[in-house]
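This report concerns only the one structure given below.
Other chains dropped; remaining ones untouched in position.
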């Protein structure tokens, strides 16, 4: 059986590709999913499909609704949820996804630099692993699927 | 993984075909399902299979029971539920399906003309998107699956 | 232990008072709850508290959100849900509540005139009783709590 | 029946007191709860009770564990969850609580200034009301409990 892993959070660096590449090299049977990571599309989708709004609040509201159709469904379908917090932006949606996944009982892996440790302590406490680099997530998934430690 | 989308509600116009056609043109991996949309069969099924009734109430009761075997199972199996309210009929079963899906936590899309906005405000509030035309539902599903905005 | 009964649906006739009076006469230990039945307040609450909107759609959306805080909480807390469909209006919110309650496994009683039987067959099928008059709801609750049949 | 409302999020301004005062003036039957809002105690509790740690990460981990005993239990027991995002700090725990409450189906009210609207759009989309001032939360609770609009 293939495992479904949802990659939530930061969308401005290539961390998802590093995980995907690592899994491919290891030939692990993992199906990855993620939110839409085209920032512009994600922001505009509500009004692009459902019609313009004068107020930015409702533009965001419409867009967030459509994005939630994707993200909630994929989190529900996933076996493991990885949540990445980057250096910039507030990324409250990443923390929201972490809380949502935790309440559903999904095993959670967080991925962030040490500088955020204190601010993320509640999120990290709900996680089963706190990683610093995407390659560690690959290592975790290889171990979890195949029982093999990293060769490093 | 394929997505299952249940198309609830109005059965007298071709809105389901417009969604199915749109999805086919886009080659989206979506499995559609729906209630039985042959109005006569849906009304008669109870007595046709389980025997005649003198009172219309029990004829309807028997038929609604068999239809519920289909609709509840398909709603449970679906990832997304679309509910269409047309111009005519009271369509309480559509609103019932919407409430049922909402309580199960299924992402909900409503589809109706503006004239019903006020009467449907509680149902729309539970939805993640309110569409006016079937093609907008196709646009939403394309974005949700592939992250692409409509070309319009 | 007191029973909580939620009275959903039509807000323009005195059916809730007839049930409340009947329960009081019988001295039944039932705690009734209901949506806000002041139609104007219910329509305006969103903009009255959270600020005006130019579009009616968003005015309704804000109001429906606040009303949902009340209705969903009360339905969750209830032991039995009664849903009334009157002669006028489309009352999709009543059917929505019925579907919501059914999916939560709440015992459901519908209350409506015969003329709506066919249109309400799916809702009635999910109910454990279909009443015509509020006094029948009182009779059901007296039996359910005390095991006594009506004296009529 | 009394309602339980959990006040999550920002701990450096008096917003909780403003809500408590407003509820008291209105004599509303609401039981408020909150995380421990003594910042120092909240940070130190892990090592103060369970013994010192050399690494800050584990100090935070121990403290977050004990705080989670309180916060998860209170969120589970609550009927409504209010989440406040202030001007400072990243407040990922507030967003985590919002996601946790949303997945449990708790009605959610967010409370934050407009400047965070875009960053909080996913959290706001999951809420049934977005308030700017604590007094609006009081207004919502008065309406939800008693059906009365604000006198303003």
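When the chains are written out, they are named A, B, C and D in that same order, and each has its own residue count from 1.
One rule holds in what follows: a contact is a pair of C-beta atoms (placed from the backbone, for glycine too) under 8 Å apart; a residue touches a chain by one contact, two chains touch by 3 or more.
Small disclaimer: the values here were computed from a predicted structure and weren't measured.
For this homomeric complex the structure file specifies 8 copies in total, of which 4 are displayed in place.
By definition in this document, only the chains that are shown with their structure count from here on.
Matched by residue number, over half of the contacts between the chains of B-C recur in the interface of A-D, chosen from C-D, A-B or A-D.
Counting every residue number used by either copy at the subunit A-subunit D contact, over half are found in both chains.
Centre-to-centre separation of subunit A and subunit D, using mean CA positions: 24 Å.
Once the centre of each chain is set as its mean CA position, subunit C and subunit D turn out to be 31 Å apart. Chain contacts: subunit D has residues 105, 125, 128, 130 touching two or more partner chains. Residues 4, 31, 36-38, 41, 44-45, 48-50, 62, 65-66, 68-70, 72-73, 76-77 of subunit C touch subunit D in their complex.
Of all residues in subunit D, those touching subunit C in their complex are 1, 3, 79-80, 105, 107, 109, 127-131, 136, 139-140, 143-145, 147-150. Interface of subunit D with subunit A (complex): residues 56-57, 60-61, 63-65, 67-68, 71, 85, 89-104, 114, 116-126, 130.
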